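Let me give you the structure first, and then I'll get to my questions.
Just one protein chain is left out here, and the rest sit where they should.
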Amino acid sequence: MSLQLENISRAVDGVDYIRDANLTFEAGSFNVLLGRTLAGKTSLMRLMAGLDRPDTGRILYNGKDVTGQSVQKRNVSMIYQQFINYPNLSVYENIASPLRLARMDKAEIDRRVRETAAMLRIDNLLARYPLELSGGQQQRTAMARALVKDATLILFDEPLVNLDYKLREELRSELRQLFRERQCIAVYATTEANEALALGGTTTLLHEGQVIQNGPVAEVYRRPVNTLAAELFSEPPMNLMPGRVSQRTVSFDEGIGHSLTRELESLPEGDYLFGVRPSHVGLAPASDDDLVMEMDVELGEISGSETFLHVRNRSLEMVLQELGVHSHHPGDSVQVYLPMNRLFVFDQQRALVHTPADTGGAHG
Amino acid sequence: MSKVPDNRAWWLVLPVLLLVAFSALVPLMTVVNYSVQDIFGPGNAYYVGTEWFRDVLRDQRLQESLLRQFGFSAAVLAIEIPLGIAVALMMPKGGIRASLCLILLAIPLLIPWNVVGTIWQIFARGDIGLFGWGLNELGFSYNYTGDPVAAWFTVLLMDVWHWTPLVALLCYSGLRAIPEAFYQAAEIDRASRWAVFRYIQLPRLRNVLVIAVLLRFMDSFMIYTEPFVLTGGGPGSSTTFLSQTLTTMAVGQFDLGRAAAFSLVYFLIVLLVSWLFFTAITHMDKER
Partner (left out) sequence: MAEISLTAMAHSYERHPSGPEDYAIRQLDHVWHKGGAYALLGPSGCGKSTMLNIISGLLAPSEGEVRFDGKRVNELSPRDRNIAQVFQFPVVYDSMTVFDNLAFPLRNSKVPKDRIRERVEEIAGVLELESLLKRKARNLTADEKQKVSMGRGLVREDVTAILFDEPLTVIDPQLKWKLRRKLKQIHEQFDITMIYVTHDQLEASTFADKIAVMYEGRIVQFGTPTELFENPNHTFVGFFIGSPGMNLLPVTRSGDGVCFGGLDIPLSDDLRQRLADLQTDNLKLGIRPEFVEASEPGEGTHLAAVEDVEDLGTYQIVTARLEGQLLKIRVSEDARVDRGQTLHLHFPTRWLKLYADEYLVEATS
């Protein structure tokens, strides 16, 4: 079982929504569409569901062309940002509604509703009405309705954005568990890199209607094909700085430079963009081959268990991520250490030319 | 990568086109047909060009009733819109009292036009009507069947009584749609009651006001039944409005050519004024 998009494009009033997308989704896979607002995530999902028709290209389902088929015939479920339930039906009836439409046998409906509700841990709320529920419970109900009917394609359009982050954390890890055993194709749209990482599976990076990169999450994360992919798939975005390689040294703006390390020796002379992830920049030396920079603190952002430090030295701007909670005052001067062996290198066309050596991780 | 236009979709519009044709276009074209011909009977018609139109525009009786009509509609809008807003502002925001107010407001709207005329005809009579009798007892000399001013006053009062609730209901629904945060912000910004009205409520009522103004203009401009029942257009022709003049011309005198030409002029005036109102209100606040 697979869903295949072949050269799919769609424009509305002369504005490209999707440009020449080629993607394959396998049964039992969890696929994340990652991109900023208006990147084309929803457009792509609507095409996959059959709510919209592509202007060009084909949609194949198990090799069979379903491009013109209406959404009713496709066995698709969709879950939205807003918590969409029938307000006048109880949670039980909400979950049962797609089965009732399919004229399923009463006992079977009851069995499935209870099973799905238990899976999403709302089995104690079945008699209640949606408006009496918290946001998280409402979204669980909507999810249960989508999951109960054994759809072959389940589409999630940023389902967690309207929830507290603690609830998000909880539902995210439950989703991972839920889809491990299911044989359907799950597609999940999000704007947050961290969510894509947490959900795992495969990741598709979308930007302005185009597929930038597609592959297993760890692969996309560790080998971004270009600077755009690197910026999209990193939260906070990857730091990028222009630099020039000549005479076995690399020099950056503001008179900062370092001799080429063994890893980077093979780089031909010329201009490049050097990228480093915020988590790899530190306030303490990591090795002898660190690039050391004097920078001023602009802001320290604290996320409960880590600190994101925004620093600047005239034209050079950088974000670094520290473990733990540290307070810094805007205007403080700090020494920033940037390990040379963590550098990504992009050429002038912004395509990846060097990846730091794989240091582990990547299990998914 | 180009779109393939599918012209078959136009077939889907066909039923609507047919429906519109039968409900509006065909009757309208009949009128156009009558307005440019002098018709004596089947197969006996002469093309007269714009003669009927020139005739109609020169007719003093029509000019007078047109003026009267504009005066009436202007007065209706000038009274009912502010009054409707005021009533909506004073209404309770919720609970049983709000429901009660809504029911009271809806009552005049539920009464048939000719019954409204009859009610006021009796209500305003000097001998047995509570209103007319009351005014006379208070020392005002009031007789709507004899005095043109009193007749005008009564017709206007009747319309205000009949239709202000509509404006009030529309505004009330508009006011309820304003989020509480706006009032809270205004309170925190120390806005006066007037500033709250001017900068929060009025701008957010704009859309319903467009509807209210248009409805009230069109309705009042075409008013027929109520004054016909109440005063019969008199005394003299002091409350004879456009549609009554038109009816007299078409049905009473069977002057079909002139009546048709007049109908078209009438229609165009309504269209033009409605368009003016609509554009004026929707463009009031646009960026320069």
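Worth a mention:
Order as written gives the chain letters A and B; numbering starts at 1 within each chain.
In the analysis below, a residue touches a chain if its C-beta (ideal position, glycine included) is under 8 Å from a C-beta of that chain, and two chains touch if they have at least 3 such contacts.
Model, not experiment: these values are computed from the prediction.
Here the chain not displayed is in touch, across the complete complex, with A, B. When the whole complex is considered, the residue among B:Asn44, B:Gln60 or B:Ser192 that touches the unshown chain is B:Ser192. Checked against the hidden chain, the listed residues A:Glu6, A:Asp55, A:Glu93 or A:Glu169 yield one contact partner: A:Glu169. Residue A:Asn194 is the one among A:Ser2, A:Asn124 or A:Asn194 that touches the chain not shown.
Checked against the full complex, the candidates B:Pro15, B:Gly49, B:Gly139 or B:Pro179 give a single residue touching the omitted chain, namely B:Pro179.
Although one chain is hidden here, its contacts on subunit B can still be listed: residues 179, 181-182, 184-185, 187-192, 195, 199-200, 202-204, 285, 287. In the full complex, subunit A touches the omitted chain through residues 36-37, 134-135, 164-167, 169, 173, 176, 191-194, 197-198, 200, 217-218, 221, 234, 236, 277-279, 298-305, 308, 310, 321, 323-327, 330, 359-364.
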